[in-house]
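In this view, the complex is presented without one of its protein chains, the others remaining in place.
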Amino acid sequence: MTAVTVDGVWKFYGDYPALRDVRLEVDSGACLALIGRNGAGKTTLLRTIAGFSKPGKGAIRIFGKEPRETETRQHIGVIGHGIAVYDELSAFENLMLYARLYGLADPKRAALDWLEQTGLERVRDGLVREFSRGMRQRLAVARAFLHEPSVLLLDEPFTALDDRAIAVLQRLLREALANGKTVIMSTHQLREALELSSHVAMLNRGQVAFHGACTAEMVADPGWVYARYGEG
Amino acid sequence: MTAANDVSAGVRKGATAGRRRSSFTRLVFVIMAKDLRAELRTKEAVNASLAFAVVILVLFNFAFDLDDPSTRMIVGGLLWLVFAFAGTLVLNRSFARELPNDCLDALVAAPVSGACLFLGKALASYVLVMAVELVSLPVFGILYNVWFPFGQMVVVLALGTWALTVIGTVFSALTVNIRLREVMLPMLTYPMLVPALMGAMVLTAQLAAGTSIWGDSVTWLKVLTGFDVLYTAAALTLVETVLVG
Partner (left out) sequence: MRDKILYGMGVVAILLLARDVYKIASFPPEAAQGAIFKIIFFHVPAAWTAMVAAGTALVSSILFLMKKDFKYDAIAVAATEVGLAFLAINLVTGSIWGHVIWGIWWTWDVRLTSALVCWLLYAGYLMLRHAIEEPTQRATFAAVFSIFAFLDVPIVYFSIRLFRTQHPGPVFLSSNGSFPPDWTMVLLWNWIALLMLGIVIMLVRLGHEETQREIDYVRRMAHAL
């Protein structure tokens, strides 16, 4: 079944169209790698799907519903450019906060569980501002996966991750996909992303230039799509 | 039964295993507790606010001769000027604290309504500003030997501070990612607060002169209350528009 439908979406900044007539369907259990040059509209598209801003024209459906509906938001997990955790709070406090916001029945257990999954159980009471960069990234991952979202929207998740964090994220994504979750991730790290992806979409100046299954050819030569469908 | 069916069933029914519906009030409390915890850990805004208030109170000594009975009449006005300026230092932080690490995105993505987010933050700021004010009052009393009947003063503080907080929190959201935020916030809030500040000042002046606020000045209480109710309603209605583009 279709998890995410992007139906003729346009997004304007003033009169300028950052997204033009984007049409995409992502099936449940699929992993879509969203690629394109800087400024092509990947972040804008992800943010619109996540419900951070409304499309100027067109519609987004997640399991048939609007992204902004409270129900839908329960099932979306987002990793953006920022880690979205509070520097002044501890790792545990941060996860407890989000567990409560997402209405988890046992927030404490969920928080401790995910601290373990991301290898942060020993620093659970440390303040985030004292964490190393890799630790902060892993906490961001824990935060996004905490409420077991069915749809994961990741904006360049592998950028600036250290090796340990990359390994954690790849493992979690593989598990999530095996459990039937849907992943859309924008990326410049083509190899890590294409290994996990079932589909690839390329954006060029706000339009979908290519959308199809991820082939062995693409994984072997990540630049293939750009060469074939990109511009210069 | 595939995971996809589970998920869509979950989305349809609105409750998957391991979740419970969080009430609006509980979520407001969660947000408020988060803001308070974060602020009290660093105490940046509260300390700055309190220090600022005390310094201004001391400076008044050089500007006015508060021993003279006729200048005691302006006491109400002075106090609320201090509260308004010191309060802005706290209110500025309200949405600004969500900027580092893009925390605001995560809050907006969470299944929490804009109204809930707003109320939680407003209440946290309210607690902090009231704390600064309640500490400033005895300082003012000691320095200038002006004392207010506590019960009535708390009523005026509660109503006046809420006006300051509601407007300050909404405008904190409006100015969150613009240049010169610290300067813009006061310039936008103070004109809008004129009726509320006026009411609070008049009532405080009455209290300093020994008159009850429930007497002739009760109209001002109504003005303050009306202002609070109107702008709380406006804020709750419009905050979602501000947070989601």
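We just call them A and B in the order they show up, numbering each chain from 1.
The working rule: a contact is a pair of C-beta atoms (placed from the backbone, for glycine too) under 8 Å apart; a residue touches a chain by one contact, two chains touch by 3 or more.
It should be emphasised that the depicted structure is a prediction, and the values quoted were computed from it without experimental measurement.
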{"item": "Contacts of chain A with the absent chain, listed as residue ranges", "value": "12-16, 39, 56, 205"}
{"item": "Positions on chain B contacted by the hidden chain, ascending", "value": "167, 170-171, 174-175, 178-180, 184, 187-188, 191-192, 194-195, 198-199, 202, 219-220, 223, 226-227, 230-231, 234, 238, 241-242, 245"}
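The criterion applied here is as follows: only the chains that are shown with their structure count from here on.
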{"item": "For chain A paired with chain B, centre-to-centre distance based on mean C-alpha positions, whole Å", "value": "35"}
{"item": "Of chain A, residues touching chain B in the complex", "value": "1, 3, 28-29, 50-54, 63-65, 68, 70-76, 78, 80-89, 93, 97-98, 100-106, 110, 127, 143, 147-148, 150, 179-181"}
{"item": "Chain A-touching residues of chain B, taken from the complex the two chains share", "value": "2-4, 6-8, 10-11, 14, 16, 18-22, 26-27, 30-31, 34, 37-38, 41-42, 97, 100-103, 105-113, 244-245"}
